[in-house]
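One chain of protein is taken out of this complex; the other chains stay put.
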Amino acid sequence: MNRPDTTFEKIAWPIGFGLAVLVLWEIVVRGFGVSPAILPAPTAIAAAIRENPGTLWEDWVQTVLKGAVNGLWMGTLAALVVALIIDRFDFLKRGLLPVANFFAALPIVGLAPIMVMWFGFDWHSKAAVVAVMVFFPMLVNILGGLAAVDPMQRDLMRTYAASHAQTLQKLRGPAALPFLFNGLKIATSLALIGAIVAEYFGSPIRGMGFRITTEMGRLATDMVWAEIVVSAVTGTALYGLVAGIEKRVTFWHPSQRG
Amino acid sequence: MKNLTAILTVVAALVVLWYGAAIKMNSTWTYDQAERAGTQVTFSELISDTMSQSRPLLPAPHQIVTELWKTTVEKKITSKRSMIYQGSITLKTTLLGFALGIVLGVASATIIVLSRIGRLTLMPWAIISQTIPIVALAPIIVVLSNAAGTGTLMVPKAIIAAYLSFYPVLVSMVKGLSSPDAMQLDLLRTYGASQSNVFWKLRLPSSMPYFFASLKVSVAAAFVGAVVAELSTSAIAGLGARMLIGSQFGEPMIMWAALFAAAILAAILIFLVGTFERIARQLMGGRTA
């Protein structure tokens, strides 16, 4: 019971579980003769991925690289800048933080049709939805991070006669990093949701959201699932990327030790 | 009190900004229409027109407030045009999804904490599940539940809401159920307590603060899930559906009013769950953090 997990176990169990689900799925679809228009077999999905790498790549570039990634960095950067400004003015902090907290809990995806109206059909409107969606959680997390230094440490910096910028750079910035990464982990999955939903409300004739709705209308569910697989892999990879960077950058933090 | 002034100042600044943006954004249409009619627009005409278009790019705040008033206070709540009626449908989906999410979250957290194999198998998939954009799955969930014979959209919508809301509960419960330290566990072992005794008498009680803390995040997630579900499953009722319908029938005011109604409902929900959390903590003798 208290034996530590080996790396092999850490990999083998989840993958084994995933494979078991796939096999069961295949058996159910074939055994009960489920119509491919309702649920395609995993092998059919794999075939769709093999046969359409060009389309999937084009959609991926449109939705992930252009829509989600652009929106992600814009939203994060904006949150960072606003957080640093707010942080200097106590009045703003007290006024904006509750408002930002409120916005962070809102279903901002509802803005998607409005953004399409404002920024047109191409990836710009998708990036705008993503930017707004990630802005508030990022802002709240960064502000939380900047406040995460205890008074003793601040006092220490003051005894060193450190300026605001120096305190920020040497103490509060690093201390805020774990919070920043926490926000980024939330933001990456929000970014994908935002980019895909926005395409439901109008898009050029490429993109993952476009393909999902269109192929669904054509009953080509194998292609729909192919897009889902791509989005799942992308989401997991982005999360893994953020977690990986976090590990390297915040190696000193208690949560990363042990 | 000082906080309140700060908040009000910020909100007031936002409203002023909003009015400015509304004039700027809606002016294109005013100018286009004037050009089609071959007339000139004076500044005061521009202001009054941009404040009162029936399909503005960005409606002025008072237009939204008027629309909200018309669709809540002035309509019977049984009317399908009432935002309260539509909101109650979204609320029902949210609560159903929330309940489903709690059950799912607590159950899988229990498996993860009690069984090593369960933890190795389920934990990575729980994380992966949240990186899959649920909206991509929405049409599939609708088709599958249709094929499974659930006549209404309620079930698929609640599943989507639950999909988003179970994760915060799961993470907190895993933390909470494993919060008793080795000393406490050893103590119970010296009492000769069985596995189930340890679970019911030690693990579960000590997980409660974590559980309540997760509820606020979870209910917000369920609400977002419900709205997203209504947006992406062709629901015909609910606030998400109103947004979609407003967009489709060229009635942007409906869309904006629904958006604001959703904001208000979300705020109420989060406030209620927050209050519940505080009361529960006090009853359990915890500190208000």
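So that you can tell them apart, the chains are marked A and B in the order they are listed, and the count of residues begins at 1 in each.
Just so it is clear, a contact is a pair of C-beta atoms (placed from the backbone, for glycine too) under 8 Å apart; a residue touches a chain by one contact, two chains touch by 3 or more.
What we mean here is this: contacts and distances are computed from a predicted model.
Think of the chain that is not pictured: of "Protease", "Na+/H+ antiporter subunit D", "Thiamine pyrimidine synthase" or "D-alanyl carrier protein", UniProt labels it "Thiamine pyrimidine synthase". Interface note: of A:Thr43, A:Asn101, A:Gln153 or A:Thr213, the residue touching the hidden chain in the full complex is A:Thr213. From the set B:Thr39, B:Asn197 or B:Gln248, the residue in touch with the chain omitted from the display is B:Gln248, counting the whole complex. Mapped onto subunit A, contacts with the missing chain fall at residues 35-38, 113, 116-117, 120-121, 199-205, 210, 213-214, 216-220.
In the full complex, subunit B touches the hidden chain at residues 29, 33, 36, 55, 57, 79-82, 86, 138-139, 142-143, 146-147, 149, 151, 232-237, 241-242, 244-251, 254.
Here, only the chains that are shown with their structure count from here on.
Taking the mean of the C-alpha atoms as each chain's centre, subunit A and subunit B sit 17 Å apart. Residues of subunit B that touch subunit A in their complex: 2-3, 5-11, 14, 25, 57, 116-117, 120-125, 127-128, 130-137, 139-140, 143-144, 147, 220, 223-224, 227-228, 231-232, 240, 243-244, 246-247, 252, 255-256, 258-259, 262-263, 266-267, 270. Partner subunit B is touched in their complex by these residues of subunit A: 1, 5, 9-10, 13-14, 16-18, 38-39, 91-92, 94-96, 98-99, 102, 105-107, 109-114, 117-118, 188-189, 192-193, 196-197, 200-201, 208-209, 212-213, 216, 221, 224-225, 227-228, 231-232, 235-236, 238-239.
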